[in-house]
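Only one protein chain is missing from this complex, and each of the others stays in its spot.
So, chain A:
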């Protein structure tokens, strides 16, 4: 979507985090957060503020800046601090029209609660998994929400609101090294720093492989067990239509499609 006059004084805050590559485990820009930045850049490049709570020296943050940002706002706080109080304090002061986040972070707890906690604290409606902001008129935003299987749902929400951006949103532009290193990292200490005490009591380990669920046969008699052990997998064969007119066969296929509810 092209930025137009209507969005000229629209103010968007995109919250970004340090991502983690699923294979190598290296720090990178998080995929969903990068999509949120992309959406913000497409909507209102002037009014976009990219916000991060944490360490201002993280290299991965430069990857966001390389998307063409002049500066990043960083609320400096310790590694074990809770990001929500600092962010909600800052956002309640700056009062942006739209707050964009990813659905789930790629590092840390990745509970996906950020958008909801911010929405609850700031008193703003939360929209989840949006794929596109179609338009904004009369203080209302028309959104497309991503549903499973590539489907979309149209939603209408009044400004201001918090939205989490789905992977179905437009792919983020590449990050360029030059602009990334030139961008200003505007760090200031967070106003409130709350230590995450619950998290301190957890133990964290690399993910174990989950056991596959076994198909347990619960048979009462020996004969049933024998039958279950020796029975061939029931290739129910299916229905075969042959030597019939094509119209009859097509009708059978079409009836099945209707029954499955795939014809809309």
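Going forward, a contact is a pair of C-beta atoms (placed from the backbone, for glycine too) under 8 Å apart; a residue touches a chain by one contact, two chains touch by 3 or more; residues count from 1.
Simple rule for what comes next: contacts and distances are computed from a predicted model.
Per its UniProt record, the hidden chain corresponds to "Electron transfer flavoprotein alpha subunit apoprotein" from the list "Electron transfer flavoprotein alpha subunit apoprotein", "Ribose transport system permease protein", "NADH-quinone oxidoreductase subunit NuoF" or "ABC transporter substrate-binding protein". Taking the complete complex into account, A:156 is the one of A:57, A:71 or A:156 that touches the chain left out. Residues of chain A that touch the chain left out of the display are 20, 22, 25, 104-113, 115-117, 119-120, 125-129, 142, 144-145, 147-158, 198, 201-208, 210, 213, 218, 221, 223-224, 227, 235-244, 246-247, 249-254, 256-258, 260, 262-264.
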